[in-house]
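All protein chains of the complex are present and in place, except for one that has been dropped.
For reference, chains read A, B and C in written order, and residue numbers begin at 1 within each chain.
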Amino acid sequence: MNSKHTIGVFDDEDKLVKAIKYLKSKHANIKDVFGPSTNHELIKSLTTESRLPYLAVLVAAATIAATFAFLYYTSVIDYPLRYGGKPLFSFPPMVVILFLVTILVTGGVSVMLFLGRTQLFPGKKAWIPDPRVSDDRFYLVMDQNFNPEEIIRWLREFGALEIIETDIEKSSIS
Amino acid sequence: MHNLRKAGKSRKFSTTTACILSVFVLTGFLSLSSFIMASHDENPQDSIHFSRDDLRKGERLFKGLMPFASGLHDCASCHYTSLPDTINWNPSAYDLAITWMNEEDYSIREKLAMPLGTRMIEDHQGMSVTAQEEHLLHAYLWEVARQGPGELKAVPVNAIIFWGLGLLMALALLDMLLTKKIRSKIPHVLIIVVGLVVHMQYAVAESRNLGRTQGYAPDQPIKFSHLIHAGENEIDCQYCHSISRFSLSGGIPSNETCLNCHNVIREGSLSGRFEINKIHQAHESGQPISWIRVHKLPDHSFFNHAQHVNVANIECQSCHGPVETMHLIRQEEDLSMGWCLSCHRDTHVDFTANPYYEIFARLQELMLNGELDAVTAAELGGEDCMKCHY
Amino acid sequence: MKKTTYWKSLEELQQSTSPASSGEDLTSTPTPIEILSNNENDKASSRRDFLKWCGISFFSATVLSACENPVKKAIPYLTQPEELTPGKAAWYATTYQHGNEYCPVVVKNRDGRPIKIEGNELSSLTTGGSSARAQASLLGLYDDGARYHHPLKNGNKISWEQADYEIINKLRDISANGGRAALVTSTLLSPATQQLISHVQNMHPELEVITWDAISYEATRKAHIRFFGENVFPQYHFNKAKLIVSFGADFLGTWAAPAIYAKQYAETRKISKDSPHMSRHIQFESYVSLTGANADTRIVLKPSDEKRFLLALYGEMLRQTGQDDYAGTTISDAEFDLKQLASDILEANGYSLVVCGYNDPNCQLLTCAINQMAGNYGKTVAIDNQLMIGQANEESFGSFIDELRSGAYSAVMFYNSNPVYQHPKGELISEALKTLTLSISFSGTRDETAEACDFILPDNHYLESWNDAMFKEGCYSLAQPVIHPIFNTRQMQDSLLKWTGSDMDFHAFVRNFWTERLYPLQTEYGDTQGFWLNSLQKGIFERKAETTRLYNANYQGLPIAADAIRQLISQADGTELVIYPHLAMHDGHMANNPWLQEMPDPITSVTWDNFIAISPAFASKHQLRDGDVIRLHEKVEAPVLIQPGIADECMAVSTGYGRTNAGKVADNRGYNAFMLTGVKNNFRPFSDVLASWEKTGSGFQFARTQTHFSMEGRAIVRESTLDNYKLDPAAGNELHAYHEKHKLTLYPENIYEGHHWALMIDLNACTGCSTCVISCQSENNVPVVGKDEVRRRRIMHWMRIDRYYNGTADNPGIVFQPVMCMHCDHAPCENVCPVSATTHSAEGINQITYNRCVGTKYCINNCPYKVRRFNWFAYADNNRFDYHMNSDMGRMVLNPDVTVRERGVVEKCSFCVQRIQDGKLKAKKERRHLNDGDIVPACVQSCPSGALVFGDLNQKDSRVARLIKDARNYHLLEELHTLPSVGYLTKIRNR
Partner (left out) sequence: MISSNISQPLVTGQKQYGDITRELLENTEGRPPLWWLIAFGLGCLALAFGGWAFYMSLSQGLGTWGLTNSVGWGWDIINFVWWIGIGHAGTAFTIFFLVFRQKWAGSINRSAEAMTVFAVMCAGLFPLIHMGRPWLAFFILPYPNTRLLWVNFNSPLFWDVLAISTYLIMSVTLWYLGMVPDLATIRDRTKNKFKRTIYGIFSLGWNGSLYAYNRYETLLKLLGGLAAPLVISVHTIVALDFAISVLPGWHATILPPYFFVGAIFSGFAMVLTIMILMRKAFNISDYITWKHLDNIALVLKYGSLVIGLAYGIELFIAWYSGVDYEMYTFFNARVSGSFSTAFWIMVSCNAIVPQIFWFRKARQSIVVLFIVSILINVGMWFERFVILISSLAEDFLPSSWTSYQPTIVDIGIFVGTFGLFTVGMLLFIKFIPIIAINEVKPISKEGQRVTIKNEKA
């Protein structure tokens, strides 16, 4: 299902940030911003903090528990072999292994979570409003549900270089 | 503006695809090389005193494609022309051929006229061949002896499934990316996922079984039935395999051991005289019988029969399976290290009866006090590497 | 794919015993039972390689279902021989002998194949000890490259019948024409053979027997003739001596009967709190011998000075016994306190022993006299029940050569004798042989003399032969074949019997000899059959009669002898040469034995070569460095090796190398020191020869197994003196108590429920003879790696003899230390293996699982003792390592109970776990306790001096359990807290 969108084209993050802040204060429905790079302010102006780190902590905790159980099972219960007079379950080596496995699994799962949540995968056909968004232009995409004329005016005011109105399929932008 | 639907349909060549393809190519290559390695060289050699026509006619006669003058319709229905995979109590064509090759001036006509033993008499009642037919049969048997036993062509079910699935996956991938005959992507993905899972499972199973021969039951030079000997006649295992009590080797009995009984018992209930004759033949010719080894451990594993049979009193059947129910001996267990270990972990040692074990003073005391019910082999060091590998 | 046939397993090994694989017709032998053959040998192995590679690819496995496993066949006996149980070892007693060498042995036979030689414990002479050479002689059996496979005439194959026919005819002609024939042999220890030869001589009076030894002990006999009027080589009782004085006699290494002397010597060196007595051993010598290294006091003298000392000692003895000193030589106190020594000898009151190693009748006569004056005859030396060695006659051999060259002989036969190689006039002999009507060599292996003969009628290997031996009068041993002749060979004795027209074979001859001659000497067995069978079983028959007698000496010859020695000394000027038998090579007849070639010389640690040893002072004086090649006497060119402890102005060379026609292993390796020997007054003295030499300017690289000789002040070999030991048994071992007291560990104590194996090594009894090294190699299928690899320090021996020097470079103290895996309870190697290939067993063994090992070599690095070995290459079936493991025949020597290791895995001493398993199983089968001494690893078994003791620490009364509590016990590098299961007893010197 397609719907009409208004797009403001910017070439400067600072102007864009101001525009976003203003539009947000006016409760304009900003769909997304596309750009070649970003900075902290720009991100903060539009989005809320990602919850990825919290998930990562959970994953890490689970990994530690599972790895510990695995190590204990293999070296004490399943096939207890003696090495150089050490106790069957010697803790120091386990610390090293737990540490590394946790990092590996947490890192891996985090990347997976990110790719899944952001719906990125190899071979995905990227939807981009314009090739220049990966070069030197920032595209501010707005829903036309909110008074379009006013938006165009505001965008002009905040220094948009161009303003485009177009049809976009809804699912292509989050 | 971009049409997103269209974009979704555009050609994709993902890394997964690349992976699958490379795996496919790799397996193909390896399988090809393995087939090449497994193929046998054959030495084509022309017949010496039989014409090709004789050979052809003889074969047709033997297989019943050409009638005998006497009305006997064929030989092959009883005497298989290829080595059977299950036990067939009649001698196969090859068996007959090599047996007779060793005899001077053998004559099929004579053998039919004067059958040996009750079985042969019963089975060959009223059969006769003419001199011409005999010549043709001789020709055929000569050819059979020369060519050796036919290789049994097992149907490679697994390979068919493996390659079939591979083909299906390739097609699915091709369709998904290029031809797009089927609109929905679900079948494609399903086929590829299922295919990958099956392939993986094969790979795991086969790599586990690398070098293993569980279920191996080759044809033996003599159709010896453990069922008849150990089962029906209840001969003790160690009557024949006596050295298993004293030696690391299980001990395949010498020809002489067979003759202990078969000096008297000259005819078997199933195979008549033919198979038992082989023992006598070996005895006369001095050529020992080349049995095919069934239970093979890797070179680096030392297994001592005496330890298990004599000391531990383990039943032969625990490792060799229900031998007394098998006509043809078969490798019942996989003989993997895990299989050995689990037995060592579970088997209780006869700890108090053998004074040797008194060296385990602490355990003996616990046992006496009733604090310990039983001791497993593993607890006495049965899990040590150097119990088997040295 | 390359053809590789590994045959690690029992099955494959058994296959190799199949007669077919030897390519010879052995139909008359019992076919080994259960020849499990691999009918697709090539294909199977290539498939195995293929599978190995497939292991890399996970997915490839899928299609391997099409690959069937190779078909293996199991071929049982037609008729199982009674004495043979497949898979079970049988032991047969026999005797190793060659010339003066002798060792009663038992041979381990598995499925028809001899695979291990061990000393016969029933012999009172060796009591189970053996020598490296006896151990290694096994490999000669399977040396298909060096052994003659069939009789040869002028290099062409000939049948026995044809050869017999031709030879008998020729002999008849010679006899008819009044020609002379000679049989040249080394000392014959076999009474039956001697009888046979005299029997032949009776029939053919034209046959002369000329006995000649490359390494001769003739002078000792000559001296005894002069002194006592009896032609004997006395028996020495080192075990009874309190003071041993040796003048250049390497009685622990190569002189006379080292295995027997080592056992006797060790008896006087084993010391405990209860009997803190040990012999004092003073060695005068010019080169560094094994005996010198073990001596309490070692005096370095050049050969002429040794004689001077001997003479002076005799003079001193004369003076101290109040006689006229006609020796006319004195030694200043600054050189050595001979007065003290002479009075010590006299004080010992018959319990001293002076031996002399020179093959010089004058010196031997002096030695006899000294012993007689000290009252040693009858106590530590005896001429009754003499040793039968040294029957050679250099004089008759000298005239033989002359007559041979003058054409006086028509026929010559050689048995156990290789004068072309071993005699300086070898080339002349070789030339003269070509002119003879008939020349025959009975040599079983290729040698230089055989190549010069018309007929080569190969003798059986001794393991294929019937024979007997009498090393000491009254001590007989039997030799029986333990395998049917592998090649188309025939015993020399059988040949002689055949030519004399006898239809008897030597088996019957020996049997008759024993039942007729020896049976009456005993009372134990009432019938000849019982006697024969029991002798066969034991291998030994000993007449128990030791007699006492009076020793009436004749001193008349001594002044002349003294004069002769004085003259000899006065002639000696400048650099001298001493020639000694190499410990491993001896007279060189086993030079083609790769085990012996790779056995590091315990003194120099050199393998694969001999050398000219010079002292550091000599080297610096003449600016020689290790490996500089010099030319000696314009005859031989050889590299020098700087060896601390050699007399200055002296060069020491060893025999046994420089073979030119012995086989691929030995040919052109080293140089032939026999070329440097001269004949003086009808003796070959092996010294005194003035060496003219020059540098050639070229260099040479030795393959040494040890290059650093100092202990760097570390307490590795702990040493003390007898006086200190008497004060405190822990003398020299104070560190042990210190470390025991201060040890700390985080780990719980190891608990061994059943057995806890341990090995104790008495450094005081260990002579460094290296028998254990070869025994271990033979038992454990240790590969030979060749000179290049040894030079890269990659020798594979599981046990080694470390040798350290202390003191000065002119005359260093020398200590030996056998080192094998210590089986540490806290093994550093075990922790670091990532794949669990090396773990600790419940019996305290440090296990290495070859099939699990991936070869990270981390364990090698982390082993403080560096006893782990890595298979750098495939040593089996690899043309690059063309020693015994590269041919089907050579591989027959492999022990089927030990895996042949693959390339890329780590291996090490396993405490002979196969023997432990076997011993335990035996006890279990017999439902009895495992007794101390039931399990004997190969090294322990072979040790002639009993320096190694193996057992179970958990058995409270076992010998190891007692020894480990001894105050002398310490562990190597115990400060590392590795808790080894191997303990050493400190070395105590009596000085």
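Structural remarks
FYI, a residue touches a chain if its C-beta (ideal position, glycine included) is under 8 Å from a C-beta of that chain, and two chains touch if they have at least 3 such contacts.
Predicted, not measured: the structure shown is a model, and the values here were computed from it.
For the options C:517, C:793, C:927 or C:991, the residue in contact with the chain missing from this view is C:793. Which of A:43, A:62 or A:164 touches the hidden chain is settled by the complete complex: it is A:43. Of the residues in chain A, those that touch the hidden partner chain are 11, 13, 32-39, 42-43, 46-47, 49-50, 52-53, 56, 70-71, 74-75, 78-79, 81, 83-84, 86, 90, 93-94, 96-97, 99-101, 103-104, 106-108, 110-111, 114-115, 117-128, 131-136, 173-174.
Counting over the whole complex, chain B has residues 11-15, 208, 334, 336-339, 341-342 touching the chain that is not drawn.
Think of the hidden chain as still there; on chain C it touches residues 52-53, 55-56, 706-714, 716, 789, 792-795, 800, 802-804, 817, 819, 828, 831-836, 852-858, 860-862, 864-866, 868-874, 902-906, 972-973, 976, 978.
Just so it is clear, only the chains that are shown with their structure count from here on.
Ranking B-C and A-C by contacting C-beta pairs places B-C first.
With centres set at the average Cα position, the gap from chain B to chain C is 50 Å. Our note on geometry: chain A versus chain C, Cα centroid distance of 79 Å, whole angstroms. For chain A, the set of residues that touch two or more other chains comprises 81. Residues of chain B in contact with at least two other chains: none.
Within the complex formed with chain B, the chain C residues making contact are 6-12, 31, 33-37, 39, 43, 46-47, 50-51, 54-55, 57-69, 71-80, 85-88, 753-755, 837, 839, 841-843, 845, 847, 849-852, 897-899, 910, 913-914, 917, 920-921, 923-925, 927-930, 952, 954-955.
Remark: chain C residues 745, 747-748, 750, 824-831, 833, 836, 839-840, 979 touch chain A in the complex. Only residues 81-87 of chain A touch chain C when the two sit together in their complex.
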